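The block underneath contains the structure these notes are about, expressed in structure tokens.
Here the complex is missing one protein chain, while the rest keep their positions.
Take a look at subunit A:
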Amino acid sequence: MRILSVVFCVLGAIGASLGASLASAREPLNVLIWEDFIDPDVLTEWTQKTGIPVQQTYYDDESERDLILAGKSASYFDVVIVNESAVNQMGEAGYLHSLKVNDKHWREFWPQACGSYGVPYLWGTYGIIYRKDKVQAPVRSWKELLSPREELTGHIGMLGQPDELLTSAFLALGYPVDSNNQTHLEDAFELLREQSKHVFNYEYIYSYIADNPESDDIWAAPAYSGDAASLNELQNKDVWEFVKPKEGLTVWVDCWAIVASSSRVDDAQKFIDFMSRDEISAKSSEAMYAASPFKDAVLIQNPDFQEDTTVYLTEKELELANLFPSFSGNDMLQRLRIRDALIRYYDTH
């Protein structure tokens, strides 16, 4: 189960040459984060300004991340990226540091998303990407992806996160995404299990292509807005296209949080503040091809970028869009077990 293996690949994204003496004197700030989720220029700027280097540790599975935060090694980390649906539970369970109230809340797209334990970093839409050069017709809905037409068989890459899997299945089935109804869950599991025979793998498409840049196996996959642009850049060709699925828009928001056991809360807070600056956020947003949560930051972005509908939603879309819902521990466990059972089924069939 590749996707569950946490990438403890430590990258010395250590600050730039400037202030080398200063940097060498300071301990690096340890950040637990998705791979390639931070603009190196921004990091350089931070280190130049503060003299504090940043050391990133990557994860590619949210439940694994939660186990890290709940485990003994959590104290190693200072800053962590947590998705909005988990940030409050993890905070309430005492694994995250409570943050001072953010004065920018009124100028945010999703003011409540990160709650009192997080500050929004980037947001985007959860949708579908496909290979323009491979498929006969665009994959426009979750239903088309989960009950795929013949040409897609063996070329579907599913995103093996419990929330993402069930959200896709619920939307395809027409169920509310936050449902905990047993029948709904069973139907969703059945749909996913049926689909598994068409699935190439359950890795995050971006991670898979980063590892296998030459691969042409996957033609359609669930993905986050911005992934299409990143993948085209990665593979150096304009073949990936992002689609907002017909059944409805689901929005993700990733939040900066401070690990409860961090010994450097001040530096961590300073880092989060730096990242939340409008000009930094605007820069990060463009670099990551994801939306900035700060409306003021958007204003200083490239007008083309501002108007890119794969990044920012229209007013109407914003009204219809839903965030990934939050669940209780038991419900999270149920969803996790559905995912695990699916992967086990996939591996044995």
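Just so it is clear, contacts are C-beta pairs under 8 Å (C-beta built on N, C-alpha and C of every residue); 3 or more make two chains touch, one makes a residue touch a chain; residues count from 1.
Operating definition for what follows: contacts and distances are computed from a predicted model.
UniProt lists the omitted chain of the complex under the protein name "GGDEF-domain containing protein" (options: "Amidase", "GGDEF-domain containing protein", "Cation:proton antiporter" or "GerA spore germination protein").
Listed residues A:L299, A:L318 or A:L333: the one in touch with the omitted chain is A:L333.
When the full complex is taken into account, the listed residue touching the unshown chain is A:Q89, out of A:T57, A:Q89 or A:S141.
When the omitted chain is restored, the residue from A:Q136, A:Q182 or A:N236 that touches it is A:Q182.
The omitted chain makes contact with subunit A at the following residues, 63, 66-67, 70-71, 89-90, 92-93, 182, 185-186, 189, 193, 328-330, 332-334, 336-338, 340-342, 344-345, 348.
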